[in-house]
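Structure first, then comments.
Only one protein chain is missing from this complex, and each of the others stays in its spot.
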Amino acid sequence: MSGNHCSSYQACARLVYVDLDFSPAEQGFRAEVRDWLSAHVPESLPSMDTPEGFAAHRSWEALLAQARLSVVSWPEEYGGRGASLTEWLIFEEEYWAAGAPTRVTQNGIFLLGPSLMRHGTPEQRSRWLPRMARGDDVWAQAWSEPEAGSDLAALTSRAEPASGGWRLYGHKTWSSRAAYATHGFGLFRTSGTRHRGLTYFLFPLADVAVRPIAQLDGLPGFAELHFDGVFADESMVLGEVGEGWRVAMATTSSERGLTLRSPGRFLATADRLVALARSSGDPALADRAARCWVEAEAYRLHTFGTARRLMAGAEIGSAASMGKVFWSELDLRMHALAMELLGERAGETPWLDGFLFSLAGPIYAGTNEIQRNIVAERVLGLPR
Amino acid sequence: MSGNHCSSYQACARLVYVDLDFSPAEQGFRAEVRDWLSAHVPESLPSMDTPEGFAAHRSWEALLAQARLSVVSWPEEYGGRGASLTEWLIFEEEYWAAGAPTRVTQNGIFLLGPSLMRHGTPEQRSRWLPRMARGDDVWAQAWSEPEAGSDLAALTSRAEPASGGWRLYGHKTWSSRAAYATHGFGLFRTSGTRHRGLTYFLFPLADVAVRPIAQLDGLPGFAELHFDGVFADESMVLGEVGEGWRVAMATTSSERGLTLRSPGRFLATADRLVALARSSGDPALADRAARCWVEAEAYRLHTFGTARRLMAGAEIGSAASMGKVFWSELDLRMHALAMELLGERAGETPWLDGFLFSLAGPIYAGTNEIQRNIVAERVLGLPR
Amino acid sequence: MNFGFTDEQLALAATVRDVLRAHCPPAALRSERRPAWEQLAALGFFGLLLPPESDGLGLGLTDILPALEEIGRACLPGPVVETAVAAPYLVGGALKLASGAVCVSVLLPGQVYAPDADLADLIVVAAADGLRLVTKECVRLTLRPGADPCRPLFEVAFDFAEELGGTAVPALRRATVATAAQLIGVARELLAVSVAYAKVRTQFGAPIGSFQAVKHQLADVAVAVDFAAPLVWRAALAVDGAAATADRDVSAAKAAAGEAAVLAARVALQVHGAIGYTEELDLRFWLARAWSLSAAYGTTAVHRERLRAAVLADDLRRYP
Partner (left out) sequence: MNFGFTDEQLALAATVRDVLRAHCPPAALRSERRPAWEQLAALGFFGLLLPPESDGLGLGLTDILPALEEIGRACLPGPVVETAVAAPYLVGGALKLASGAVCVSVLLPGQVYAPDADLADLIVVAAADGLRLVTKECVRLTLRPGADPCRPLFEVAFDFAEELGGTAVPALRRATVATAAQLIGVARELLAVSVAYAKVRTQFGAPIGSFQAVKHQLADVAVAVDFAAPLVWRAALAVDGAAATADRDVSAAKAAAGEAAVLAARVALQVHGAIGYTEELDLRFWLARAWSLSAAYGTTAVHRERLRAAVLADDLRRYP
């Protein structure tokens, strides 16, 4: 029967199919990216939390930018290609599959970039975005404060009016990359309490007292920032004064959404994990590896669905919290399994650092406890 | 070297060893129980939630009682053997390993019994305990009310003074076995609010309007009890008037503790699960089965440790909540795995009913959410 | 790249949903063996996958996936998947199959028993040497005990059967994916019912849905369902397109959907507490369906094992 059935395949065209095929243009883009990466991806770079490693990662960003591959989804005027979300996802798949370096510019590109595009003046966009795309400026986020972590609205850093601008006071912490970055962005209180009266500021780190914080590996992946009257002129305010929370939420929703952790990174991890499990020969571990591989695939497919809705003009909104929970705990499961597979040899592989980093996944960008609250309250509508 | 070492084994006696060996008396007791059970355990009985099944289970209790095996840990005067906790645990191991019937008297023996021993008058103890031990009376618990489940202190059933005793009013529900049991016990408000002013009453179910509640399997495992002025004389009050909460907590702490779910039941399930997994040949499932088997063993060992402390005069207290979380979720994992192993054949085995019952484990005797709160607040000392 | 359903596909699902709301209310689960069958037949539902020459619409499985989720969501009894999804690939030429006048059950490789066989006019049985078509006149059925009162299982014996050409594979793949789609619907309904109950049931002076432990359990169900569904869609695409990865993708879909539904059932019981165990509450029908369908057309364990074998055999091809 199925034979006959397939012969009448034309009739199936009555409904337009759900479609997982890439267009010729998308396939061509994938091929170009794959070829360029295979020709240019460096063997391996020193940690970006060392001076030489930071410099090396910055040069890599410049090389990417020359090929117009550093911010493919941005408009051409800012150094991008105006690529579609689908193309950006393709780029990410190829980027991670090729084992290319972690993006030292990622906080600028993925956190500040979207806010600049949405809330920046034309001057601000043309002043900052192209330099960001080339890695000329490397931006560090400055959200957290010692007493304001998960509870960001509790922040107390403030900006006071001064002639021609503002003076910034206060103490930020857990600022990734700030030990070597050139600029920072964050929220400062200009009035009000909690979410009201916050303003989004940009600032050169040269003017700020930066105290590096050594991480588990001994390297300064974080820094504390101390502001005692740092001057910021009007051009360093992003969005309206007092509207910082809204401007930042645009960022953090994209932080939780697609841009922070595209599937490509987890697909690459899953492929490597399966290879590791295959060599172990323990079926129980292989079962866990296969499960992870399928879950990475599920995240990829789920993301294609989200991309489709976004391209149709929808917002991710609270559903992004489901993705954050899913990818962060998948990443942790994958790396924990790799630790079991490698045992005392883990330190000789990139898996150990990956494991330490994966443990942070359920913490940063809004802890998974907060994310589950958001899913329960805003997606399912349970009472606060 | 190890050779020499063992030769000097005598020297090891400098410290008294931790000891997992059973005394000759304990081994003799185990042998007696095992022999008796192998001679008397019936093939299988109809469900105790049918009239004939209830009768059959009650006869089984009478047979157990004749052998003085129905309440081995009780004093001889009440039909027991004054067995130690260790001997009781041995009895349970043998009972479940033999595939003996579920105890239709268990709510009386394990919930009411301890409260009667601790808070009952000599008259109450000699009036009720021997009949309970023989299955002459079968007791149903009546804790919950429609609006008082996890939040037991919210109960609204009340007792009003009447000449020579009290009249009971209100509506209890989820009373296990009540469809066929002879007596019930529960809390009624005699004054006050919340935990204060509650009194612990005993009552014959003949006087109460009993509405059976059919369960998933269609059988009335529960019932609703409606009280509209049921008379209870003074002799039916257990403990002091207004002290019902304290009396009941003695019960529920034993309910959460050793007596409700001894390791024997889970050891037997684990052995059967391993046999099932062995025949499946899927190493990933075998791995889960082996894990469950070890966890059942861990619960057994943990319980021996608890028994030792109890025999030394300690209270289980809040630590019982850790056991409740552990055994209920282990039981669920074991039965869920059996469902996967058996697929559409599960209904032909006792595993399906066991699975449905295991799903109730995290709910009854205080939900596992409540249990985890207790562990966090009373064992770890976290703020309420 | 356009990974989502079309308006037409969603419109079909909406039509089915309306029919089921009207003709398969929870009360029908207690009284009828095949509620809404006539109405679905009137919609042409049983001809959707049949080729035009068999009076069908020649649609693909993907087209009717959202409709199948609705069927799971309504907990619709009867051999709908067997008749509408499997039969077209086994006995597609059978008289009046498209009209819904013929009711079919199947007993294919991997199945232990034939579901709803007592309602079937025709039963397709996979024998060692090929497929057999058994008519209700020549079959002896033995009811087997199972978890789901609305999906009874039968042992099948027969004296006479017609030999059928072809292979069970296309039908089995599609029935498995269709079952996975139903499981997604079952899970979504279990979640919706549990959320609704958690909003109104109060303990300790607050709705239990305001307690973080309850919130997080329900959030975990939402995540599990939301990330299982795309695997089911993808499996349908792979089957419709006869992709080389089809069997792997079918197993991934069935395992993920089965686990999501079983989790949803467990959390539903935990949230409802004792009342979830009562015969009176309709919840039990969805619980039973989650358990029976997770075991149908291969248990989660069986599909996990296939998945493991495929992935270890280096079948890491993504789509496309």
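As written, the chains take the letters A, B and C, and residue 1 is the first residue of each chain.
Assume a residue touches a chain if its C-beta (ideal position, glycine included) is under 8 Å from a C-beta of that chain, and two chains touch if they have at least 3 such contacts.
Since the structure is predicted, the reported quantities are computational estimates derived from the model, not experimental observations.
Novice: Touching the absent chain in the whole complex: find that residue among C:Arg17, C:Arg73 or C:His216.
Specialist: Within the whole complex, the residue contacting the unshown chain is C:His216.
Novice: Of the residues listed, B:Phe110, B:Trp293 or B:Phe357, which one is in contact with the missing chain?
Specialist: B:Trp293
Novice: Looking at the whole complex, which of A:Ala25, A:Ala162, A:Leu216 or A:Ala314 touches the chain that is not displayed?
Specialist: Checking the options A:Ala25, A:Ala162, A:Leu216 or A:Ala314, the one contacting the hidden chain is A:Leu216.
Novice: Of B:Pro130, B:Gly170, B:Pro220 or B:Pro283, which residue touches the hidden chain?
Specialist: B:Pro283
Novice: Determine and list the subunit C residues touching the chain excluded from the picture.
Specialist: 211-213, 216
Novice: Can you name the residues of subunit A that touch the chain not displayed here?
Specialist: Touch with the absent chain occurs at residues 144, 147, 149-151, 154, 173-174, 213-216, 218, 221-222, 280, 282, 284-285, 332, 336, 339-341, 343-348, 352, 356, 359-360, 362-364, 367-369, 372.
Novice: What residue numbers in subunit B mark contact with the hidden partner chain?
Specialist: Per the touch rule, subunit B residues meeting the hidden chain are 1-9, 11-12, 14-23, 26, 86, 267, 271, 274, 277-278, 283, 286-287, 289-291, 293-295, 297-302, 304-305, 307-309, 319, 322, 325-326, 369, 372-373, 375-377, 379-384.
Basically, only the chains that are shown with their structure count from here on.
Novice: Roughly how far is subunit B from subunit C, centre to centre by C-alpha average, rounded to an integer in Å?
Specialist: Roughly 39 Å, centre to centre.
Novice: Report the inter-centroid distance (CA atoms only) between subunit A and subunit C in whole Å.
Specialist: Going by mean C-alpha positions, subunit A sits 38 Å from subunit C.
Novice: What whole-Å value do you get for the distance between subunit A and subunit B if each is reduced to the mean of its CA atoms?
Specialist: Measuring from centre to centre gives 52 Å for this pair.
Novice: For subunit B, what residues touch not just one other chain but two or more?
Specialist: Residues 284.
Novice: Of all the residues in subunit C, which ones touch at least 2 other chains?
Specialist: Residues 214, 304-305, 308 of subunit C each touch two or more of the other chains.
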